[in-house]
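What you see is the complex with one protein chain gone and the rest in place.
Up next is chain A:
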Amino acid sequence: MPREVDISNIEQHFILQALEQGVRLDGRPLDHFRNLDLQFGDEYGTVTARLGKTRVHVQISAEVTKPLEDRKFDGIFTIVTELSPIASPAYEVGRQTEQEVILSRTLEKAIRRSRAIDTESLCIIAGAKCWSIRADVHVLDSDGGLVDCACIAIVAALRHFRRPDVSVDGETVTIYTMAERVPVPLSIMHHPVCTTFSFYHGGETVLLDATRSEEQVRDSSVTFTVNDFELCQVSKMGGSSIDALVLLKCINTALSKGKEINEIVAKKLAEDTTKRDVGGLIAELRAENER
């Protein structure tokens, strides 16, 4: 079966010794993210996120469906991730590797189970009709930090997405096209951001946003999901054991990094809104004006 290409012993030793001296291969400080870039597509809900050399493309789609039997008042939100050979030769089509399960479960816990989307607002008719929001995550390039990049991309796409407007008349539901009515944004409760810390030398060296080479030589890693003031999810799935105080320091670092990333995402979304505002006419079209 295909396997990740191992780096050589010399390279491993070089990376570990450089980290002992507090130096990374790409020159970053130990607690810095790579350069984050977001590109929004023409359609709502299309985002390509780039974190260094890692690239993730997310597409949000919505359709009307029947709600689950035990949750009549909730809409449905699913995240579909698939690692394909386009990202790395280690991935194989169809075969679910352990990394894909971890990626899928971490994103599910970070975004869906922490209720980033208000699924109650997706209900149209209780028990009969609701919106089903689907986030398709395509990993285009994999160079470490996959969970972080995918989480940022999904949250940005959800904030960018607009669903068609709906009106209800008794049992009749009318869905308006984009040309008839302005589409409606999703109800986002909070903006979770994943940050992954890697540990080396028995937990003495802590690294933020490791590249693929750094990921291969690490002892263990932990993924924190934070929003502006809450810790939403923690995943430390084995690996070498780390002192609890070190984990607490990482939580505080994750909190500040999460705020930074949310600011970047908000800025990029504002830029995209400005770009869609052709000729700056939205100000003229406002119906609510102050006296």
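Keep in mind that, in the parts below, a contact is a pair of C-beta atoms (placed from the backbone, for glycine too) under 8 Å apart; a residue touches a chain by one contact, two chains touch by 3 or more; residues count from 1.
In the analysis below, contacts and distances are computed from a predicted model.
Of "Probable electron transfer flavoprotein subunit alpha", "Light-independent protochlorophyllide reductase subunit B", "DNA replication complex GINS protein SLD5" or "Ribosomal RNA-processing protein 41", only "Ribosomal RNA-processing protein 41" is the UniProt protein name of the chain excluded from the display.
Considering the whole complex, the residue from A:10, A:93 or A:248 that touches the absent chain is A:248. Chain A meets the missing chain through residues 96, 98, 101-102, 104-105, 108-109, 113-114, 203, 219-220, 222, 226, 229-244, 247-248, 251-252, 255.
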